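For this view, one protein chain was removed and the others were kept in their places.
Moving on, here comes subunit A:
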Amino acid sequence: MRQRTMEIVVGAFVLAGCGALLFLALQVSGLTPQAAEPTYKVYANFNDVGGLSVRGQVSMAGVTIGRVTAITLDPKTYQARVEMEINKSAEIIPTDSSAIIRTAGLLGEKYVDVSVGADQEYMKDGDTFYGTQSALNIERLISNFASGK
């Protein structure tokens, strides 16, 4: 009987630990148990990516539709080339859309916002955004303002 009580308590303890893991996964880190959605890749060239980082989110009208997978420097144009994986369900980006780097909140993370265009055709795998708008650099903004340019 003593052994049995102990086994029950230990079982409850292990279950509590697994429950804690589940809580950390689902509630704290917001991991959703879904199969990885098929994605396609698009590119955008920015003059300045500012603080955009890999794994940053790509959103359209505020809804997350993908994430940044790589940021490289294009040696020819001296621009930053951002590679993004967009969910297949959001394969409805008109070809004349532009990619804008924005900041979430005042001091939040940088993310790529897709400003929707009016074209009838949609971007395909491997396409590059036609127009881009670089990250807003507060220091540059202030120095421009101060020097009156």
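The definition used in the following text is that a residue touches a chain if its C-beta (ideal position, glycine included) is under 8 Å from a C-beta of that chain, and two chains touch if they have at least 3 such contacts; residues count from 1.
The rule we apply is simple: contacts and distances are computed from a predicted model.
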Legend entry - Among "Intermembrane phospholipid transport system permease protein MlaE", "ABC transporter domain-containing protein", "4-amino-4-deoxy-L-arabinose transferase" or "Multiple resistance and pH homeostasis protein B", the UniProt name of the subunit that does not appear here: "Intermembrane phospholipid transport system permease protein MlaE"
Inset, instruction - Looking beyond the chains shown, say which of A:L24, A:A70, A:I92 or A:I138 touches the absent one. - result: A:L24
Inset, instruction - Among A:V14, A:L73, A:I92 or A:I142, single out the residue that touches the unshown chain. - result: A:V14
Inset, instruction - List the residues of subunit A that touch the chain left out of this view. - result: 3, 6-7, 9-10, 13-14, 16-18, 20-21, 23-25, 27-31, 55, 105-107, 109
